[in-house]
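Starting off with a structure, shown below.
The complex is shown incomplete by one protein chain, all other protein chains being positioned as in the whole.
== subunit A ==
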């Protein structure tokens, strides 16, 4: 779930003190690893998303399918979507509660779409680390955002694909005719997490509550030991394997022989592209948020293009001292919320909306949570393409969740490997490599940030907005999640 949850104490990634001894060692390794340069070159030489518009337009002429509309099934559209700026945890959102952030996203959506509140049939939010006071955060946020108290709301959780689950739940409700208008979203506030009393302490407190006489109370209190006071943190590691995600990502990168240099280069690409998108005003899903008692937050604050030299100075964060995953090539702990307005197409048209995109086929997958924890996109991508009757060539826009550079590069290598496809996916041949010039062109979770519960909606809106901007027709969204799960969905541009 949490890429960085084991390093809650992090501040800004690259401010760490460099350790020259280890770096020289690492660079030595990198230089001596085979295959290093192929990837590096590809990243360096790739022009920053300039010519892609033309390519996409050309490609859309020769699609396997003209549209993914299916007879007798309702077309489902995303009218629009918004998100709060994604901030590094512990910054401007640190005094808020999760439902405050979710409320900001909901209000932003209302404002952006001007949808009448009473039209909304249902609200679904995804979240991962639950605030115990607002365990159904969707309902608390909806009430606070001024939605009708007659609109039911529920909260879903599926690690990093929680808001993907919120959206596909909405798709299910609309496709089955139960609803016409659903708001789906997600929220995560890592600035505050529920730290509990220990189980022993809780048990004592509960017993104390039930005790009737003074003697009973005293006998319970007499059992108190000092170690009862040691707190219990939310799980920082995979429950089934006790391995933190960063550790697993480091092993994954090693399994695919991905060097530190490659990872840093990919991270730099993500930050550079995000910066460019931010500067050019392409991140139009971001809505300003006036934080009570603080200045209005208008943009993401985790985008920091650095230099490879600077990044190379960081120590490994998980596998010490020789691992390759560092603060600079991992996504950071993030606060943020997102929301999208999903409707049946006919309803949207009847209300006079010009939707942004169709939500088409989607797929959930799961695999070994130990050694393949973060390979969900590799498994989900071919399945969703086959289900939709498309090929890799049909896709104009790829939006993959970037938990770690190493995770993205491992997925790309896995998709490019016949051996992996044959031995682990039961396929005759490799999935194929998404062309990098269509891949996460406006940055990704590494640079924009990754509020676990909210990333899915950001991916869909990035795909939809890029399709409009670049003139493509099909977008592919994919993400990995804790528990060894994964998700992929096809987004089809709404005809202009």
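As a convention for this text, contacts are C-beta pairs under 8 Å (C-beta built on N, C-alpha and C of every residue); 3 or more make two chains touch, one makes a residue touch a chain; residues count from 1.
Throughout what follows, contacts and distances are computed from a predicted model.
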| item | value |
| --- | --- |
| Missing subunit (named according to UniProt) among the choices "GPI mannosyltransferase 1", "Kv channel-interacting protein 4", "enoyl-CoA hydratase" or "Aminotransferase class V domain-containing protein" | "enoyl-CoA hydratase" |
| Option from A:119, A:193, A:236 or A:319 whose C-beta touches the chain left out | A:319 |
| Omitted-chain contact residue, chosen from A:135, A:178 or A:423 | A:423 |
| Selected residue (touches chain absent from view) among A:219, A:242 or A:393 | A:242 |
| Hidden partner chain, touching residue among A:254, A:308, A:349 or A:436 | A:254 |
| Absent chain, residues of subunit A that touch it | 21, 24-26, 28-29, 32-33, 239-242, 247, 251-252, 254-257, 319, 322, 368, 370-372, 410, 413-414, 417, 419-420, 423-424 |
